[in-house]
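A single protein chain has been removed from this complex, and every other one stays in its place.
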């Protein structure tokens, strides 16, 4: 809250009441009387204004509007930290020169299938293995994931291939177990504003990957990162996975302009998941290329050795050969933008 | 999954593979060869097809598209239960002839403030008191609610006024405590797809009010109800609170057509919360009237005795006098549509 | 443009350059130096700032953001004219106490069908007959309307029933002919920002009904009204017909909160078309009731004597009996909100 616009009907007494309220927060004001409206500028460190104090100004009968200029996030802001955050996961760096590739099936289905996929994506250049042990499913009647068993299989895939594990946390009560098996804790799109879950992963020492909510603004997404960081965990990365629009040709609309926007606003690494955004296999590679060209620090790709038998999202999974072809393209694009992959 | 559209390039062998897959699910097929496309109709109780089986068909290389005709929700469907669900909360019926009014502050701030508000809304005709003890806030630096202390104050307001309590659950770990104090457990918009939380409230015996997610389709919202019902708790009501669009004149866009749409699709009661949708005090009463005219079973209204001191959302809270005026209007509209309020 | 936010990196020289630019527009500035940002308030009649001058400030390298407080529309604003505009069409008043009902088929199909519909809607209380002689159709292969022949039939229906005619203009080259037959010229949703068409109807002396664009903000919609009014024609009314969202249960999402928002911002009459918004017959009456409860000055309803033979939008047309039932409900709701219908 930096600018307060008064209603046309506001009196001098109103103006004084607003000024008094601002001064009670330890700040001063600058009054600008226009021909149509009076504007009150707030002087001082407005980033410290509590949301409830701003709301109480907004609720005053003489106030028409309140505008914020200083961003509501602090720790996540590029103003707070100028240099890029580089997150080291078992020696692999996210946010550095190399564009990292996270690959694997949507859900962990069995030991055998996961090992097969892990071997293949490792062979073709992936750095991280992904897979859901807990799956957020629209229907209560659908496969909900293998749970702890799934996490054990993931950990085994890491032991076998050396690739660190990315997996999703849905419930704070599962965090303790997950700390044993996972290397990066994913917060899914549907939980981006599950504030209790965010606070919980703010208190651990493992990196957190926050997927963008289905209709979250970039600012809200950065506030989700701020939630985690406010509790002490600064190893946060953001993952664009498409937003909901009226378009029906793709499952969601991949918002690639979020990549350069985030690069300006924050120092945190930015990952792009084209698989969930487009929802169809043959659209994944072009969007992966575009993500790298736009400046992403990593991409997350669904790969399955037998999509027709996948228990979740087989439709959008690349076959190993398709993944290999995509990796070859990605490497060239990465070089073209001064990175490597 | 009831209709499978094959690609133009699909061969007879492809068609047979699809048919075989369908038969392996215990269903039969009906092939319809058009000049452009072959369509496979699935015959049998398709409501029992698992999501993962449908996905595996979708993932077949010869399949262009898969369409569902039977709704994915069952218990929540009007087909499953023809008569309206009427929920009895301490003797007050939701979903019956009377349009119920739930009123109170956004957050419980103090014993004194809540009692003042409770007395006023009771006096003017509210049937339920609302107030948040746990508040989902965009910023980690904002007031997060009084927690258990807030719930105790709410229970006291109930004891004082006789109005049952509606309050929001954010974390499964708070449910046990909340069972002592609350009468209706609210699932907030941001947790509409927090599936673990939904399963949790599916196992209790108190009514659950599910707010529509910020960008949830009506079908997804009904699936959230299905999650709760699938665990045995059939006392579910739905609360429209505005969806996210490009429009900036209101905080959200209140989707009132959801009311008659839901009345067709489901037997569950439908509540409308105009306060959160519009975000501005002077738009609340017209939208409350419209909600009742559209057929809502209840409305949820924010009321505060001193909005300028509210710790949350004071801008959209009605003053007690405004609430009284709105109640008078609502009563006339309710009569006009054959209800009472 | 009333507030200019400078970048953190802005120098004193930058600030002076901005000030100089503002002064060159005949205005003065008020500088407010915060700890994080410098804000330049613009003093004087900012409503006279040309869009291109504002853009040139916005394009300065030292400027982070430019905010407008004064609304960009003038003639359409409630600030410009405090009293409601009441439009008199052949003695029938739109914007007064009576909620007017405009009814008829989507498209004029034949003389016989239109006369049948006109007689019925007149009998049940409609005040205006609607029907498209020129139809905006998504496909070039669809029925495009009867053209001038359709307008002649409409004029005949008016002569027969006394109801003035509302019909859509799609091309400036048709305006001259249309002036002979129509009483209210409708600008369709897809042409809301067809600025040349708006200027054209700004120069005539017949009332203009502007439908809201499929994804138009309320401000853009008021600017469309401003386009018409800027050329001299102040007899403008606005018609909400649903906006595009992700929801698929209805064709569009009827934004009824636009009604009270418009009532605050503008003096122009507000009409609601629930038929196009919901797209299904059985949702029309509840939304018509809600529209009147929200404060609409009129509603526009599709009615057809034989929807199954309609050449356009039969799915959402009410049968005459359904229309009669809806009219009875509307009358009661109108009374409940101090109007009549």
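As written, the chain order gives the labels A, B and C, with residue 1 at the start of each chain.
Keep this in mind: contacts are C-beta pairs under 8 Å (C-beta built on N, C-alpha and C of every residue); 3 or more make two chains touch, one makes a residue touch a chain.
Just so it is clear, the model here is predicted, and its values are computed rather than measured.
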{"item": "Hidden partner chain, touching residue among A:76, A:94, A:256 or A:271", "value": "A:256"}
{"item": "Residue in contact with the excluded chain [from B:79, B:219 or B:309]", "value": "B:79"}
{"item": "Subunit B residues touching the omitted chain (full complex)", "value": "2-3, 5, 8, 30, 32-37, 39, 41-47, 65, 67, 69-70, 79, 244-246"}
{"item": "Absent chain, residues of subunit A that touch it", "value": "215, 217-219, 243, 245-250, 253-261, 264-265, 277-278, 282-283, 286-287, 289-295, 329, 332-333, 335-337"}
{"item": "For subunit C, the residues touching the chain missing from this view", "value": "50-52, 55-56, 58-61, 72, 136-143, 170-173, 190-191, 193-196, 198-199, 213-215, 220, 223, 226-227, 230-231, 244, 307-315, 317"}
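Criterion: only the chains that are shown with their structure count from here on.
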{"item": "Subunit A-subunit C separation of Cα centroids, rounded to whole Å", "value": "39"}
{"item": "Between subunit C and subunit B, distance of the C-alpha-averaged centres to the nearest whole Å", "value": "31"}
{"item": "Inter-chain centre distance, subunit A versus subunit B - centres from mean C-alpha coordinates, in Å", "value": "26"}
{"item": "Touching two or more other chains - residues of subunit C", "value": "215, 245-246"}
